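A protein chain is absent from this complex, but the other protein chains hold their places.
Here is subunit A:
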Amino acid sequence: MKFPPFGLPFRSQSASTAPAPRTTLAAAMEQSRYRLMVTAAVVTTVFATIGVKLVAATLFSQGGEPRQHHALELDSTTTNRADIVDRNGNLLATSLVTQSLYADPKLISRPEEAARKLVSALPELDYKEVYGKLSGDKRFVWLKRNLTPKQQYAVHRLGVPGISFEREERRFYPAGNLTSHVVGFTGVDNNGLAGLEQGFSKRLNEDPATPLQLSIDLRLQHVLRKELTATIQEFSAIGAAGIVYDVRTGEVMAMTSLPDFDPQDPTGLNPDTLFNRATLGVYEMGSTFKIFNSALALDSGKIRVSDTFDAVHPIKIGRFTINDYHSLHRALTVAEVFQHSSNLGSVRMVQLIGIAAQRAFMAKMGFMRPTALELPENGWPLAPNPWREVNSMTISFGHGISVSPMHTVAAAASVINGGVFHPPTILRRQPGAEIPGEQVVSRQTSDMMRRMFRFVVADGTGKSAGVKGYVVGGKTGTADKQKGRHYQKNSRMSSFLGAFPMHDPRYIVYVLVDEPKATAKTYGYATGGWVAAPAVGRIIKQIGPLLDVPTVDENAPEILNATFLNAAGSTNWAQQAPNAPSSAAPPPPKGSTVASFPTPAKPR
């Protein structure tokens, strides 16, 4: 059948050529019925689709389109000062947007009423002061800075004319006291006044989008502060400082100085709490300085670890007499001088080296200038000038030169890490970045120093710092404090510089306790070995797992190969009988370890 253009007849002539109308209609209706079925199929499909989508939207929509949350859009969070974060990204300092209240007194017609209302909404304001401000003839007076949203709402509700708010930012320190001496604090206008906030104030303001990442680990910081607090309480000390330090990179992993402060509200505090003992305070370090004296002696090539020195006869120089408090009344090897912390031995060693070499070595160790640490609180050492013979002698056992704990830790790191001095830093070193360093002692010297460190904890004054499996080494230190021109008998600084694991040193844990008082438990002693060494042990026990340091069997041959040293200066552990380490020189009972502590001759 041939269809005209539209498929259905238009004109009469098409009808005349077409079959009879009745037949045409019947055929057309047949086609329409067929097409009606097609249409019905389409209709069914459309409604079925709606049904399917309905099931999907009702029962299976949770996984499909996430629900949109129409949360209140807060003021954009971009602030004008960068955050400070720890090495793991934990927030240590951040900026919050706040509103500050000010007034234009010219616009206030009834200052009494306005002042009364404001004081009712903000009770911490003083009526007289507010009234004075509002009745003045200035065009701008601050009434209160950094209001909370609740306070702002309360002031809004008063409907007082002539007062207004200005957007400001306020520094907020989520870690609070925990990092107070590291992070520092800012003033009311967000300028840094202490700590990193001061040291990096410009950087924080110029690049607000990038947080400043520190080398500090908040977890270690917590352990350190907790143990220092406990030690202060136990020994009724007036303060303490502590540092955890990565000897391979020079990164400060934790640093605490007690007492500390709340960086949120540092005003009106005792200046003592704002004082950073770990970096700004410089102290005579006492016996811990024998680390550097021994390194100097061994590195000179003139003295070997088995050489013996007279520790019997006191040394007189000018009006001073140098003595050992509890002398063993015999000659001591270099190892024993370190082990028993003999002053006489130390002096005799440096006498062999010479004054100039000693001074040059101390300069290499960084004791002539402030450390490279980025904190503004960075103490200048007190070194003698001129450097006379008497200075040389006292410096050999840690008196007559004052350095900060940070100086001591950074220098000690170079002595045990293979001999490379890394400038200390409180910023995180990026992985893969080159670490600046300078070879200051030979690898052999460093190797022997590691053994001496281990010897002190394995069989010397630092036994209580030992933690099974972590191969701890270290050196105690006790120094009487000078008040005015005299040393005080019962006012001392007790410290312990510990490191672990000694077969492959990674971290130094340093604790300094200011004026500890002896307790019954310590048999009347308040020296480094009794006060600071146990604290270092407790800290290592807690932070070792956090730092992923694997524990080892301390008597395994490979560990002894790397760490063994006996009193005679031998590193061959295999020759020793089972009880060998103590056979060369019977160790004094625990109470007598103090015998070898530096005890200045009067008045010294």
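The rule is simple: contacts are C-beta pairs under 8 Å (C-beta built on N, C-alpha and C of every residue); 3 or more make two chains touch, one makes a residue touch a chain; residues count from 1.
We adopt the following convention: contacts and distances are computed from a predicted model.
A chain of this complex does not appear here, and its UniProt-recorded name among "tRNA threonylcarbamoyladenosine biosynthesis protein TsaE", "Probable peptidoglycan glycosyltransferase FtsW", "NADH-quinone oxidoreductase subunit K" or "Imidazole glycerol phosphate synthase subunit HisF" is "Probable peptidoglycan glycosyltransferase FtsW". Across A:35, A:138, A:156 or A:202, the residue that sits in touch with the chain not pictured is A:35. For the chain left out of this panel, the touching residue among A:51, A:136 or A:301 is A:51. The missing chain lies against subunit A, touching residues 3, 5-12, 14-16, 18, 21, 24-25, 28-29, 31-33, 35-36, 39-40, 43-44, 46-47, 49-51, 53-55, 57-59, 61-62, 65, 67-68.
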